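Structure incoming, see below.
Only one protein chain is missing from this complex, and each of the others stays in its spot.
By written order: A and B. Residues from 1 in each chain.
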Amino acid sequence: MNQLSLPRHQRPSTFDQFLFGACYYPEHWDRSWIETDAALMAQAHVNVVRMAEFAWTLMEPRRGAFDFSLFKAAVQALKAQGIDTILCTPTATPPRWLTRDHPEWMRVDRNGVPFSHGTRQHCCTNHPEFRAESRRITRAMAEAFKDDAAVIGWQTDNEFYCHVDECYCESCQIAFRDWLRARYNQSVKELNHAWGTLFWSQQYDDFTEIEIPKKWRQPAPCNPSALLDYRRFLSDSITSFQREQVEILREVNPSWWITHNGVFYNIDYYTFAEDLDFLSVDVYPAFWGTKPECFIGASQLNERCRQATGTFLVPEQCGGPGGQLDFLQPTPEPGRMRLWAYQSIAHGADGMLHFRWRTCRYGAELHWHGILDHDNVPRRRFEEFTQEGAELKRIGSEILGTTKRVDVGISFGYEQDHAHAVMNFSRPQPDAQRELILAELMRRKIAVGYVNEADSYAGLKVLIVPSAIILDAVRAKKIEAFVAAGGVLLVTATTGQRDVNNHAIEQTLPGLLSEVLGITVEGFGKTEHRKMCLKGAGLELPADYYEIIKCVTAEPLAHWRFEANPGSEAAEGTVGLSCNVFGKGKAFYLGSFMNASSASVLLQMLCEQSGLETLGVADFNVCIIERRAEDRRLTFVLNNYPEMKLVEGLPLGRELITEKYCDGSLTVPAFGVAIVRS
Amino acid sequence: MNQLSLPRHQRPSTFDQFLFGACYYPEHWDRSWIETDAALMAQAHVNVVRMAEFAWTLMEPRRGAFDFSLFKAAVQALKAQGIDTILCTPTATPPRWLTRDHPEWMRVDRNGVPFSHGTRQHCCTNHPEFRAESRRITRAMAEAFKDDAAVIGWQTDNEFYCHVDECYCESCQIAFRDWLRARYNQSVKELNHAWGTLFWSQQYDDFTEIEIPKKWRQPAPCNPSALLDYRRFLSDSITSFQREQVEILREVNPSWWITHNGVFYNIDYYTFAEDLDFLSVDVYPAFWGTKPECFIGASQLNERCRQATGTFLVPEQCGGPGGQLDFLQPTPEPGRMRLWAYQSIAHGADGMLHFRWRTCRYGAELHWHGILDHDNVPRRRFEEFTQEGAELKRIGSEILGTTKRVDVGISFGYEQDHAHAVMNFSRPQPDAQRELILAELMRRKIAVGYVNEADSYAGLKVLIVPSAIILDAVRAKKIEAFVAAGGVLLVTATTGQRDVNNHAIEQTLPGLLSEVLGITVEGFGKTEHRKMCLKGAGLELPADYYEIIKCVTAEPLAHWRFEANPGSEAAEGTVGLSCNVFGKGKAFYLGSFMNASSASVLLQMLCEQSGLETLGVADFNVCIIERRAEDRRLTFVLNNYPEMKLVEGLPLGRELITEKYCDGSLTVPAFGVAIVRS
Partner (left out) sequence: MNQLSLPRHQRPSTFDQFLFGACYYPEHWDRSWIETDAALMAQAHVNVVRMAEFAWTLMEPRRGAFDFSLFKAAVQALKAQGIDTILCTPTATPPRWLTRDHPEWMRVDRNGVPFSHGTRQHCCTNHPEFRAESRRITRAMAEAFKDDAAVIGWQTDNEFYCHVDECYCESCQIAFRDWLRARYNQSVKELNHAWGTLFWSQQYDDFTEIEIPKKWRQPAPCNPSALLDYRRFLSDSITSFQREQVEILREVNPSWWITHNGVFYNIDYYTFAEDLDFLSVDVYPAFWGTKPECFIGASQLNERCRQATGTFLVPEQCGGPGGQLDFLQPTPEPGRMRLWAYQSIAHGADGMLHFRWRTCRYGAELHWHGILDHDNVPRRRFEEFTQEGAELKRIGSEILGTTKRVDVGISFGYEQDHAHAVMNFSRPQPDAQRELILAELMRRKIAVGYVNEADSYAGLKVLIVPSAIILDAVRAKKIEAFVAAGGVLLVTATTGQRDVNNHAIEQTLPGLLSEVLGITVEGFGKTEHRKMCLKGAGLELPADYYEIIKCVTAEPLAHWRFEANPGSEAAEGTVGLSCNVFGKGKAFYLGSFMNASSASVLLQMLCEQSGLETLGVADFNVCIIERRAEDRRLTFVLNNYPEMKLVEGLPLGRELITEKYCDGSLTVPAFGVAIVRS
């Protein structure tokens, strides 16, 4: 297969070894420690570290007075132990001498209050002068390390938008207007149309009259078209900030790969990743808790990265208990950190760095624990890290070249999340529905994954579109074609309700999908206190939102039923779930949102009707994920339980961790991992 | 009866037909749709629409370049179908070209942050230049439509203060100082006395030194006298803003009636309405939910309008599910919208417009549903609207001329609510007590209603004064006279505690009402965790606040009792409920606040002791309300249950909806309405 013809979410990496290591901050310790550290890292099978993302001032203590000696020394000392380096542009933390005279470079919050020096991400990435500084330091670093073979790749900045995305400074006002000019072909009339400014007398005569809309109320609720455009601008403008760095790095040394560590909620990573070799993702699973069922938190995060990039790198994976300001996460139990690492690998990681080598003694993250403690004593976490390193050294080459198998695609779209964010009407967040579906199918050991709505559907057997409120003709046609060619489609309520301007469409719903779904939607409602249920086809799906479906060519599958005084409700007895045969495929429509109860029942039915293959048989929170290449399949078994679990129905083959033969069944220890190669 | 001699809350309308229609926005659709819309409206028996409240930019795209052609055309096309028009001044949404160069016209929040263009109500109605613009557009519109007979009346602006009332801009600072100068006769000494500035060394030497007090803390809690004056200023200043528009409209065409659509919490509508022909009220009952008992939410809203104006108009009544930004209301079940319309009519509406003709496809209210959906297909809601139109066309003339019967008046006063708002001391909100009393008496089918403390008590049998904390001699005398003439009075705790400056009075409580109530109040207390109850006269009233009553001429009715260790409480065994015979009447005092449990028991006793007549017999949430004229009584029966209900004890007469004879008992369908004319 040619890589460019692959769906984006199936794109393999080009690493020549599986990367393993840690984030390293030589600047926090005495220089004399570097060599000891490097030796201890080598002992733990580290082959790569990431450095320098917050060290601008150290590298340029006064304007133009660059001093890369510390990192030069570190790169060399590490290389002497066989360890490569990923460098980072340090633009998240500009020096104080640089911002001191430029208060106007600071981001401004929605109350007009500027941020100050002392943390990170406080400078506005849309300020042209700050952008010039960003290019200047990027070029200086790139030139300094361009001949250093131990530097294999770069990370741009650090976790864009993890703390803050909005900014209301004057530069942003100007940048937003310029962005609008480009989007609307310099025509304010086009903008007036796209924003529906006839409502509430909002018409603009000139782009200069426009201000960034503040989410929520100013004093009444804001224009949802303007708000969506602002979210698009947020994504496009940070992409453009990054692109300036990428272009310099590529120019200086084209052999470097370039990545960025996401993923957060305010960037369209599918587009953003086009400038990168691949996207990366920082994964701290303890944010979602440590109960067995909590694995889904990290899984959806890995999937949000994978849908944008295919295989990927994890530059930061939990290295111990994490704490900051007002929280402290549970300490990972023995085996947990390694289990979490393999979870990302199963989803598609081809590199795994833990954050961080040693816990820093000061600063806002002084309880964000690394592999070594404040006292530099190697303890349990170092042992576990070493075990992981040894394993990956041994089996990494088997992993490289494989990508995650996906039979069921869950449609992912940046605009869907933001159409929700700017005007949610108490609908459940699209991402919450995606996560619910992912969880239910992973529990059933189905090969499921997120697929961007802009990506190819090649290879999918089933496509699930949860409340994709914004739909255009191109995407609608692609969905139709998928079904016509034999695919199974499941669409949930409100899909297709808006056009690209975030306006309600003028056609009867589901609009562009009416034909493939074979229905019209004749009404909807939210129940407040009355119990309501969708019944039929052996199903019983509780819901608190209904759409009234009129079947045109579809078959009704289930009808709305109310508990008491059903006669008083318009929806009583109307159709709520339908199935349409279209071409060689089938298209289901659920006239409601997926909730925990309905997802379980409905997806069970879908699995059965679609004849989906399971990857194995085990308790709910044992994850089974397959990565494959043309010549092999790797079946990852991840036991999220604090007790041993039996897993059956696995392929026959060699189990890579134990190097024993697997006859289709295995017992996996508490928080244990197995990988069957077949 | 002469209208001027009537109590304000009994004032009938002067409409010559019952108004029925919708809010119409021709500017949101292609001009070609107007005629089709008008024809479909006529089919639904519409006789009036409201237009243009948010269309300033469309009517004046550039300064002075007025273009009323769209609305002219709409007025004519509608009139051709027999439909009149209510026009609105469009001052809630000034054009961007007008504010662009005047950032200083924007309202400023308490953090000093100005609002921006893009929603509504963002301009400061106290800015003299913005006021000049308001007069300019009002005059231009008035002149444009002055000879258009189809225009029957005007609505000023739209829902003053629905999103925001406070403003801290420089114009407001100046206006507030001017208002204070007028109130205190240019004497800062008077102000110092009225505000009690000796406390915390607040004395002012000049009005220019005064700033608007910010509610809550700056950093300690603010002066309650200053805060109350600011609430008075908020009401007076918006009244004055409106008056400027009213004067122009009256001058241009004295035959127009003028109204405004309230009601919100920050305007003294009783005073505000004096400039209008009548006050109107926008009613969206779904804000209070759809359980049977939720009817009281809309009832109290209707009453808040009625107390200020008598009969009234509803310019906006729910036209479907309503949603905005972060909420979506339940979809009204079949019959609900019509039931809600009749609920307002029973309370005194002589006109009923639904919001809105067709759901707009864009803007912040794109899910605020109208009679027609986004796809312009008439469905269930259109049928229901048409039914309502047909009925009102047939029976409207019976309704016109009648006003709501009120045997029991619940005292209403703007200052009481705001004395509470600025310093609540954890007391229950006066409006919450009013609503509780209204609910209990409506459940008992008593003719009950809100009566302003400035209004006449003529016609009342019982007057209930819930925690009217501010009392002056005029109002105290009026209450005395009411009782002396045979009325029954019930007063609850803290009434009379403050003077007009919001100072505690120096007399022993209840101060000015001591004689009519025949008591003094010797102490009070809030219980925190100990159960407490008022016992006696066969009553048992739980409470968490007590006053210790000393009976002077009154009889004790019930005493305070504590559950455990009563001896440790000062109130144990003291009087908490008293009754005084005064003149021909009786005056009860409850030394506590009305709560859900006590209201039920106490008002049951009051009904019995006052020999109040019930309007019928039915389950709690079937409302029975009487409107009457000298020659007829209309008994409205409103079934808020989702099932059929039997109603008895009704008057004999013709039921207007079914046109059948009513022998005193009826069955009313789920969400159904009956109107017995007797």
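Please note the rule applied: contacts are C-beta pairs under 8 Å (C-beta built on N, C-alpha and C of every residue); 3 or more make two chains touch, one makes a residue touch a chain.
Keep in mind that this is a model prediction, so the values were computed, not measured.
In the complete complex, the hidden chain is touched by one of A:95, A:310, A:348 or A:396, namely A:95. Of the listed positions B:214, B:393 or B:535, the one in contact with the omitted chain in the full complex is B:214.
If you put the hidden chain back, the residue from B:100, B:478, B:503 or B:535 that touches it is B:503.
Within chain B, the residues in touch with the undisplayed chain are 111-112, 195-196, 198-205, 209, 211, 213-214, 216-226, 423-427, 501-509, 522-529, 564-565, 567-570. If you put the missing chain back, the residues of chain A touching it would be 27-28, 54-58, 61, 90, 93-97, 100, 107, 111, 113, 115-122, 163-164, 289-291, 321, 323-331, 333-335, 359-367, 374-377, 379-380, 641-643, 670-671.
Convention: only the chains that are shown with their structure count from here on.
Put simply, the C-alpha centre of chain A and that of chain B have 49 angstrom between them.
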